[in-house]
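Shown here: the complex without one of its protein chains, the others still in place.
Chains here go by letter, A, B and C, matching the order in which they are written, and residues are numbered from 1 within each.
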Amino acid sequence: MTSIYYKKINEMKKVFIEGAIQPGFVAEAIAKHQSKKNIGAHNIFLGQIRADEVDGKQMNAITYSAYEEMAAEKLHEIREDAFAKFNLTCMHIYHSLGKVKAGELCFFVFVSSKRRKQVYQATEYLVNRVKSEVPIFGKEIFASKEFQWKVNV
Amino acid sequence: MTSIYYKKINEMKKVFIEGAIQPGFVAEAIAKHQSKKNIGAHNIFLGQIRADEVDGKQMNAITYSAYEEMAAEKLHEIREDAFAKFNLTCMHIYHSLGKVKAGELCFFVFVSSKRRKQVYQATEYLVNRVKSEVPIFGKEIFASKEFQWKVNV
Amino acid sequence: MLRIKYFGVMAEVARCDEEKLALKDKSFSSLISALHEKYAIYNLPVQVAVNRKIRKQNENFNLEENDEIAVLPPFSGG
Partner (left out) sequence: MLRIKYFGVMAEVARCDEEKLALKDKSFSSLISALHEKYAIYNLPVQVAVNRKIRKQNENFNLEENDEIAVLPPFSGG
């Protein structure tokens, strides 16, 4: 039981990032895979905050919170399913917590494989499952300081 | 005619990179999109050189060359087709020329869109068309200094 | 007493991230009734998780003292 517990804690650490995900963080993640010489193809999804207008009000930022313990369990399940479904070498999922401003990155999914065939589909699968099944909550903040709770479409 | 000529020259400059594509270059490309506040989703494909074994010999690197003028024209056509086919905000394609070692990146396709739905498919479309239609030639170099010309499968 | 965690808009409805509720018995249906009485959750698009698993609101089973209970609005990551 102890080792499973630590494994989960480790996964939690890896997933959530305080504030925006920086382009340099993406570069570091890519660089870490250059020693893996059986990888031929990477696919990366990045979610960026749009400055949408809602009823004439401009969105400035999203503040994210999460039920982290449940998120860690769910992400573990999603990862296992993706490894079973697709032929992947590595898989990484990162999501912001706290405030992320328009133009900044909040979500980073990274899959690697020997060949390119399945990487696009694997990324799409992970992105969709994280968005629909992982308990993360976004609060959209407007320039006026008003807010509304984000709903995924 | 002059402006079309300069446009093509500019596209050539943008596509081919001498040697490996660095993770920091990918980060810079991402960072440049943070001022575009109508973008919600990015998808990135990266091709990495594998150290494959062929008949017991280990591949060390690929040396790329290209028919650059024709490549520029073909890439222009592929880009136009992709913009017509998918709902994209931006699209960037980079490929290495010269020597790229195993573990390094040789190919970088980057698409951005308001919403995520089409980005995976757009990336896959671009990757496949570049691989099959753009006159780029890879020479696989083995540890033994022997070589063979790469064939795309 | 059961400890209940609230997330997202539900933490604003409850005006807290976590509270203790006394139930008449330890059944899941009593918990759902108590949450509805206090926060009208039948009218909210929320789900209830017990020990990190979403349970249907019409399920019936017994809860234990240190079960981890959470009321969750729609997920909106990404």
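Here is the rule we go by: contacts are C-beta pairs under 8 Å (C-beta built on N, C-alpha and C of every residue); 3 or more make two chains touch, one makes a residue touch a chain.
These numbers were taken from a predicted model, which means no experiment stands behind them.
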Chains shown that the absent chain touches, full complex: B
Option touching the unshown chain, where B:Glu28, B:Glu53 or B:Glu69 are the choices: B:Glu69
Residue among B:Ile44, B:Ala61, B:Met91 or B:Cys106 that touches the chain left out of view: B:Cys106
Of B:Ile30, B:Met91, B:Val111 or B:Val130, the one touching the omitted chain in the full complex: B:Val130
Residue numbers in subunit B that touch the chain omitted from display: 47, 64-67, 69-70, 73-74, 95, 106-107, 127, 130-139, 149-152
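Everything that follows uses one rule, which is that only the chains that are shown with their structure count from here on.
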Chain centre separation in whole Å, for subunit C relative to subunit A (CA means): 26
Sites on subunit A at which at least two other chains make contact: 47, 127
In subunit C, residues with contacts to at least two other chains: 78
